[in-house]
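Let me give you the structure first, and then I'll get to my questions.
A protein chain is absent from this complex, but the other protein chains hold their places.
Let's look at chain A:
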Amino acid sequence: MTSEISPEQRARKRALDVLAAAPAKALAERWAAFGEQPQHQRIRGPETGLVMIRGRAGGGGAPFNLGEASVSLASVRIVTGEVGHGYCLGRDLDKAEAIAVIDALRQRDAGRVDAEIIAPLEALAAKADTKKRDEVAATRVDFVTMVRGDN
């Protein structure tokens, strides 16, 4: 279903993906630095529950239920009327609520939210991924084939 979404929805998804993946501390820092924290009304949550994570037999076959994960969610309406939703793994209710408020705010001022919150968090995640990738790459096996005889 993700393939059928509009460019606006894709941008919103990207922002929500980045926010959910962000370490709570980094997210809180960006959010505090943003300055504008609109008053908001809670529509749902914040609350913690479970999502059953699915895998696929053989990696790509029929789905099966692998096990649950704790997930926190929140839905809010900010003073200017926009509604935002926050979902993230874990039991951090503050993080879920912050994501929801940022999602709502982003509908009013996507440019600023993307530039000041989403892009820096994305860069941070990319940096962490690169570091991990390079550490793992150092454990890559370079096979050497020994040729014997003939000389």
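Note that in this section contacts are C-beta pairs under 8 Å (C-beta built on N, C-alpha and C of every residue); 3 or more make two chains touch, one makes a residue touch a chain; residues count from 1.
In this section, contacts and distances are computed from a predicted model.
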item	value
Protein name, per the UniProt record, of whichever chain is missing from view ("Carbon-phosphorus lyase complex subunit PhnI", "ATP-binding protein BruAb2_1123", "Efflux RND transporter permease subunit" or "Glutamyl-tRNA(Gln) amidotransferase subunit A")	"Carbon-phosphorus lyase complex subunit PhnI"
Options A:V51, A:V79 or A:A123, residue touching the unrepresented chain	A:V51
Selected residue (touches chain absent from view) among A:I5, A:A32 or A:A123	A:I5
Touch residues of chain A, complete complex, unshown partner	1-2, 5, 9, 12-13, 16-17, 20-21, 47-71, 73, 75, 83, 85, 87-91, 129-141, 143
